[in-house]
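Every protein chain but one is kept in place in this view of the complex.
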Amino acid sequence: MASSHDPSRAKWGSWLQHHFEEPVQQFEAAKLGMWLFLAQEVLFFSGLFVAYGVYRVAYPEAFAAGSAQLDWKIGFFNTCVLLFSSFTAAMAVRAAQLGRRQETSIHLAITIVCAFVFLGVKYVEYSAKFEHGLLPGNHFAPDMAHVHPWLEGAAAVTELPVKTHVFFGIYFCLTGLHGIHVAIGIGVLAWVLIRNVRGEFSKDYWTPVDLVALYWHLVDLVWIYLFPLLYLI
Amino acid sequence: MTAQATTATPSHTGHGHDDADYLRVDTSPLSWIVTLDHKRLGILYLASTLTMFFVGGVYALLIRTELLTPGRTIMDPDTYNKVFTLHGAIMVFLFIIPSVPAALGNFFLPIMLGAKDVAFPRLNLASFYVYVVGAAFALFSIFSNSVDTGWTFYTPYSQTTSTSTISMTLAVFILGFSSILTGVNFMATVHKLRAPGLHWKRLPLFVWGIYATAVIQVLATPVLAITLLMLLMEKVLSIGWFDPRLGGDPVLFQHFFWFYSHPAVYIMILPGMAVVNEIIATFSRRKIFGYMFVAMSSVGLALLGFLVWGHHMFVAGMSEYATMVFSGLTFLVAIPSGVKVFNWVATLYNGSVSFQSPMLYALAFIVLFTIGGLTGLFLGTLSVDVHLHDTYFVVAHFHYVMVGGTVIGFIGGLHYWWPKMTGKMFDERLAKVAFAFVFVGFNMTFLTQFVMGSQGMPRRYYDYLDQFQPLHGFSSVGAYVLGVGFLIMLVMFALSLFRGEAAPPNPWGSAGFEWATASPPIAHNFHHTPVIHRGPYDYHLATEEELFDGFPAAAQKTAAPAKTAAPAAAPDPEKAPAKAAEPAPPARREEEE
Partner (left out) sequence: MNDQTGYDATIQLPEGASTLAPHVDSLYYDIYWISVAFFVAIVGCMVWFAYRFRRKKGVKSKPPGHHTALELFWTFSPLLLLGYMFHQGFDGFMRMSIAPENALNIRAEARQWSWTFIHPSGRTEGEMTVPIHRPVRVIMSSHPRGASSPAVLHSFFVPALRVKRDIVPGMYTSLWFEATRLGTYDIYCAEYCGLDPIRGELTDAQLHANGRPLPSSGHSGMLSRLHVVSAEEWVEFDRVGIPARFNGDHVAWGEEIFGQHCTACHVIEAGQPATVGPNLANVVGYDQPLAGGGSHMADLDYMRESIREPGAAIVAGFESAAMPSFSSLPEANIDALIQYLASRSDRGAEVIAQLEASRQE
C-alpha cells in the first residue's frame, strides 16, 4: 500500500522507499547491492590482471624493460594521493553518521580534489609516454633517446625487447580503465556532495555517502595493486 | 490456503484506488516507459525477449532452409555465415539469457517473496534501458555490415574479418551490464526483502533457481565484459594480447570467452529448471521431493559451473594436465543435474498428477534435458570429444539443453503464469496442439543432428558432402514442423489476449504464494506485507475442495484476506502468533527433511 496511507511510516523521511518496511532494511539492501557491484568490478578488472600475469611470464624481459620506463616516484606520489583521499572519504562517512553536515562536505570536497590531482599527474605521465612513442601495439615507436636502461650496469640502450609493446598495451588499458573509474568517481562524489549541501542527509539517512565511499575504496584498492605490478616489479 | 498464506494485520482499512490491477492503474504509454513496477518491467522484458526469439527463430529457419540441399539453396556462403552468427548471438545474448530471469523472474520473484517490488526499482528500469541500448547496437551491426565470426568471436578471424564486429562486441558488452544489474538486484532482493516468516527453507524453488542464476550473472558476466573490451582494444589499438603476429596468444581469448560462456550455460538452464520445479509441484499437488537437495543443487551447479570452461577447448592445444582436470570437473556437474531429474520424477510418485499444458511442457523438459545432459557426458569424455568436437553432435547437444531445456521451460512457465500476468485464460486444446507440433518437430530436427555429428558432419558448414543430404533434409523438415508449432502457439496467445475469458486468481489450484494475489495482481502486489505461515508446496494443509477446484475463496478479485474459506487444517491467521518467523506447526515437520 502506498506509504502515504500508512501512519506507521510517517516517522521516517520521504527517503524511505515505498517497498521497504523500515530504514534498516533499505540500508542493508543498498549496502549489499553495493558490495555485489564491487565484486563485479573486481572480476571486471581481473581479466586484465590475468593478461598481465600471462604475458609477464611469457615475456619477462619486455616487462622488465617496460616497467623501467615508468617513474616509480610519480606512481608513489599518486598512491599517496589516493590513499589520503580514501581516508577523507572514510572521514566523510563518519561525519555523515554523526550528522555533521559541513564536515561531511569538506571531506567529500577534499576527496574530489585528490581525485583531480591524481588524474592531473596521470595526464602528465601519459603525455610523456606519448611524446616518447611508448604506445601500445602497432603504434609503438620508442624514441630511444628517452629510454631508460633496465639492466644493472648496461650503459647505452639501443633497442627495447621485441615484445615491449605488449607491456605498454597492458599498461595503458589497466591505468586507462582505472582512470575512467576515477573520473566516474569524481562525478558520483560531486553528486553526493551536492545532495549533502542541499541537506538531504541526516543522522538517520546517510546511505549514499557510505556507498560512494565504498566505491572510492575499491578504486583505491585497484590502484594499490596496479602500482607495484606496473611500476615496481 | 494461499489466501491465508499471506495474511494481513487486522488493522487494514479501505483500499481505494490501490485496488486497480497493475495493468490498469495507469494505461498511458508514458507510464510504461518510466515504470518502476517490477511487473511491468517483467512484461516489457517478456515482449522484447519473445520478439528476439522470433527474430532468432527466423534466422534458424533460414539456416535450415539453406541446408535443405547441398550446394546453394537460397543464399551465398557469405550470407550463411552471417545468418548463423546472428542466430547464435541473438538467441544467446538477446533472448535466452534475459528470458526467464528478467521476464518471469522480474514479475514473480518479488511476489513470491511477499515483497512490493525488487530492492532497487530504478536500477531495474535502468537495466531494461541498458538492454534496449545493447539491442540497438546489435541492430546497428546487423544492418551496417553484419557479423560473420560465429557467436564465439574467436580471434584471429574476428580481428581480420571486414564485417562490423566492433558494434556487435559493443552490443554484447552492454547487454552484459544489463544482466549484471539484474543479478545484483535479485540477489539483494532475495536477501533483504523476504516477507516475515519466509525463511530460506521455505523459499519457493523458483526463487532458489533465480538466486543461483544471479550469483553467476554477477560473478561471470564481468569477465565477458572485459574480454570483449580487450577484443575491441586489440582491434582498435593492436595491443597484441590475442594477435600472434604481435606476440599474443589466440587461445587466451578462448579461455577468457569460455570462462564466461560456460557459466553462462547455467545462467540459461537454472531458470528453466526453476520454472519446472513450480509446475511439477503444482500439477502433481505435492511438495518437490527432496526440497533441500534440489535447492542446494542449484547453488552447486552455479559454483561448479565456474570450474569447467576448458571442456570447450580439449583439442585447442591445452596441456594434457589441464584437459584432465577440466574433464574430471565436467563430470561432477552431472551430479547436481541428476539430483534434480531424479527428484522431479520422485515427486510424481504418490502425487495427484494432471496434464494441463504447463505440465506437458515440464514433463517434456525432463525428457529433453535428460537427453541433452547425457550427451554432454559424451563431450566431457576426452577421447570421445576429440571425435565429436565442432560437429553437429555438439549442435544437437546444446539445442537439446537450450531449446529442449530452457526454451521449453520458459514456454511452460509462460503457459503456467499467463493467467496471472494477463488475467486471461487461453484455449487449452490449441495449446496442446501447439505442444505436439513443438515436441515432435524439435526431436525431428535435433535427434537427426546427433547422428550426423557422430558420423563426422562439422558445424558451421554452409555446404556439405552429398552423403549427408538425407539427414540434413529430414532435420530441416523437422524445423518447419517446429516453426508451425510456435506459430500455433503465437495464435493461441493472441486469441487469449483479445478474447480470452477472465482468469480466476488460482486457475491451477496451486499452493504457491504468487497465486494468492489477484489475477492480474494489484500495483503493489499485496495490500499489506504478508506474513508467511507455511511453505509454498504444503498441499496437505489444503482441503479437498481446494485441491480439486482451486482456491474458491481467492476468486474474489479484491484479494482481501478471505474469512469464508479458511481451510480446516490451516492455522487461523488471526490466532497465529504475532512473531511472523514462527512456522506454523504442521509445516515444521516438513522442514527437517
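Per-chain residue numbering starts at 1, and chain names A and B are given in the order in which the chains are listed.
Definition applied: a residue touches a chain if its C-beta (ideal position, glycine included) is under 8 Å from a C-beta of that chain, and two chains touch if they have at least 3 such contacts.
Predicted model only: the values in this text are computed from it and were never measured.
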* To do: Name every shown chain in contact with the chain that has been left out of the document.
  => B
* **Listed residues B:91, B:301 or B:371, member touching the removed chain** => B:371
* Structure fact -> Listed in rising order, the chain B residues that touch the chain left out are 70-72, 76-78, 81, 148-150, 154, 156-157, 159-163, 243-245, 249-251, 284-290, 293, 314-317, 320, 323-324, 327-328, 331-332, 334-335, 338-339, 341-355, 363, 366-367, 370-371, 374-375, 377-378, 380-387, 389-391, 451, 454-456, 458, 460-467, 538-540, 544, 547-548, 590, 592-593
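The definition used in the following text is that only the chains that are shown with their structure count from here on.
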* When the centre of a chain is set as the mean of its C-alpha atoms, what distance in Å lies between chain A and chain B? -> 35
* For chain B, which residues are in contact with chain A within the complex? -> 15, 18, 115-121, 123, 180, 183-185, 187-189, 191-193, 218-223, 225-227, 229-230, 233-234, 237-241, 246-249, 252, 256, 524, 527-529
* Asked: Which residues, counting only chain A, touch chain B once they are in their complex?
  -> 1-2, 5, 17-21, 25, 28-30, 32-33, 36-37, 39-41, 43-48, 50-51, 54-55, 58-59, 136-139, 162-163, 165-166, 169-170, 172-173, 177
